[in-house]
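Of the protein chains in this complex, all but one are displayed in their positions.
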Amino acid sequence: MKLKKFKHYYSTFIITAIAVIFTVFSAGIGLEKSTIYLLEKIIIAVILAVSLNLVVGFLGELSLGHAGFMCVGAYLGGKFSAIMLPNLGNSALNLIASIIVGGLVAALCGAIIGLPALRLKGDYLAIVTLGFGEIVKSIFQNTSRESFGGALGLETPRFDKEQLFIYAFIALIITLLVVTNLMNSKHGRAITSIRDNEIAARATGINVTKYKLYAFIISSFFAGVAGVLYSFSNYNIQSSKFGYNYSIEILVMVVLGGIGSINGSIIAATLITFINTEFATILTGNLAVLQNLLYAIILILIVIFGNSPALESFREKYDVKKLFAKIRKNDPSTINSDEAHWDKIPTKISMDELFSLDVTNNDQNSVLNIQDKEGK
Amino acid sequence: MEIITTIINGLSIGGIYAMIALGYTMVYGIAKMLNFAHGDIIMVGGYTIYVTMNLTGHPLIAIAVAVVFCVILGVTIEKVAYKPLRGASPLAVLITAIGVSYLLQSLAQIVFGSAPKMVRIADMGSLKIGSLKIQVYTLVTLVCTIIVMICLTLFVKLTKTGRAMLATSEDKAATQLMGISVNRIITITFAIGSALAALAGLFYLLKAPSISNTFGSMPGIKAFTAAVIGGIGSIPGAMLGGFLLGIVECISYKIPIIAPYTDAIEFLILIVILLVKPTGILGKRRREKV
Partner (left out) sequence: MGNYVLETKNLGITFGGLKAAENVNIKIKKNQIYGLVGPNGAGKTTIFNLLTGVYMPTEGTFLLNGEELKGKSQEAINHKGIARTFQNIRLFNNMSVIRNVLVGLSNLPEYKCNLFESIFRLPKFYKTEKAMRDKAKELLKIFDLYEERNNLSSNLPYGKQRMLEIARALATNPSLLLLDEPAAGMNPNETAELMEKIRLIRDKFDITVLLIEHDMKFVSGLCDEITVLNFGTVLVEGDTKTALNDPEVIKAYIGG
């Protein structure tokens, strides 16, 4: 009973344990450079996936501009640390301050883009965020050599690798704690209520704009944090990396892990990053092109098997969650959290526009007038 | 005089965007999905032209082969990847489309390598009217796109199939009850969209005769933007959005201070238009009933 209270924090505990193990290892026998780099990559991917899940899974809005927020964080955080270098050197203080600055600037961008854009319906929000990402990319690409490096990219200070990965782990743990705590509070419930039924949420007194903005800002903050970590991990950042393709990569992690499931995001981000890195080391030379092909095929197959209405009975039979529940003799209909299976989570990418040849745009009210006559 | 050339160039590139945007808009309006792989059909069309040009050397054969090949490809993709997901969450379909996009790009990379290939289709030279110098291919592109659009509009307006498309978009279930096969309509939609993408690939190659496996990404995303600006689902909207975006792009390239930011400006226009008119210029959306 006591343990049940901490159910939501299992993943955080596990990751803390992993962090401690790796820290001990690196202090003791030392870790290979490539292992540390891979760890950092995974940590960054997990932070990105978990923070995007906040918007896509819990708020139910589709964002295709997560890499844009990451880009802002990476550049501003990286620049800040470079400016502070003469004063602070490559100390932990500089590292932490830059991470916070990067996160805050990204959060500010989230507020600026979110405030007007969140009025839009789901799929349009996706397009606006995609546009935002491309705008950010284009702006940083055309900066001068002295300010943000322009097309050549921005060099960031070199922090001690072993120190960096420990702070990355800490950032990850904080991300998980914040997101878990948020989702298990009244603010989180308000956010999920908007996802489930926006009209009912309004009628229940939820300030929809405010909570949408909360989710959006917190999500962009952590995207910014991940960006700063990325810039320190790679020593150099190039804005061309942060196009919509990168946002989509993060989205794929969220979707494959299970929309609205934090643990799912962690697992998917870890596995995808790990497998991609492994593929890249195994498939060298002429075989390198196979990496993307395999990735694409696996992606399509997983989504079709996971979602095809025709395969419903097949999935019912082999539902891992239900099998698990059977073993533990739980009643599968009771739940303790909102982590439902992802195909059941409504995302508000509603595809309801009409195909038309009309050159005149009907007044919205008159469309509403035909539809809104009282139903039966 | 400079300005006239710029506008003609803009209309020509806008025509290409409009053609791709029509594919997005029709698929969105009828199959209710964001076909992220649409841009890559352009790329496949381009490579088909490249191959047939090398084999036969005849542009018209190349164009015909490209259109046929893209139609077959588009319909196959729909049958294999999207049809099993009909009725599933829109997000699942979106992710599959992204998967298909990756698949086409990596296949192209495997077959043709990552180095760009040069495709010379036809050298049309330029035309001089007074002090006005216009590239002939821009005029050809413009005229062809306008013809295609008129044909498409007439097709949807006058034929039975076209009207069935409008009906399918309005209400799938009711259309089915009227004895129309929704599956067939969706297949036709994908076929038309893919044929337009192949043509867009051709015109893009006339403009910039070099092709790689990401050839379709940027025009694809720009055309998508155009479709949304015009109001996704609306055929005139896609045309309007395409031309608008093309002209903005060409004018922006002419002004040195903002030229590097052209992409940013186009997306900025998208954002501003959506904030003023949340469904695009000519878009229509069903309202949710309370």
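Each chain carries a letter (A and B) given by its place in the written order, and its residues are counted from 1.
Definition applied: a residue touches a chain if its C-beta (ideal position, glycine included) is under 8 Å from a C-beta of that chain, and two chains touch if they have at least 3 such contacts.
These numbers were taken from a predicted model, which means no experiment stands behind them.
When the full complex is taken into account, the listed residue touching the unshown chain is A:203, out of A:17, A:96, A:203 or A:359. Screening A:26, A:63, A:94 or A:193 against the full complex identifies A:193 as the residue touching the chain left out.
Contacts to the hidden chain, counted on chain A, fall at residues 178, 181-182, 185-190, 192-193, 195-197, 199-208, 214, 260, 333-336, 338, 340, 344-346, 363, 365-366, 368-369, 372-376.
Methods note: only the chains that are shown with their structure count from here on.
On chain A, the positions that touch chain B within their shared complex are 62, 116-117, 119-121, 123-124, 127-128, 130-132, 134-135, 138-139, 141-142, 199, 244, 248, 251-252, 255, 259, 289-293, 295-297, 299-300, 303-304, 306-311, 343, 345-347, 349-362, 364, 367-368, 371-372, 375. Residues 25-26, 28-30, 32-34, 81, 84-92, 94-96, 98-100, 102-103, 105-107, 109-110, 114, 153, 156-157, 165-166, 168-170, 221, 224-225, 228, 231-236, 260-261, 263-264, 267-268, 270-271, 274-275, 278-279, 281-290 of chain B are the ones touching chain A in the complex.
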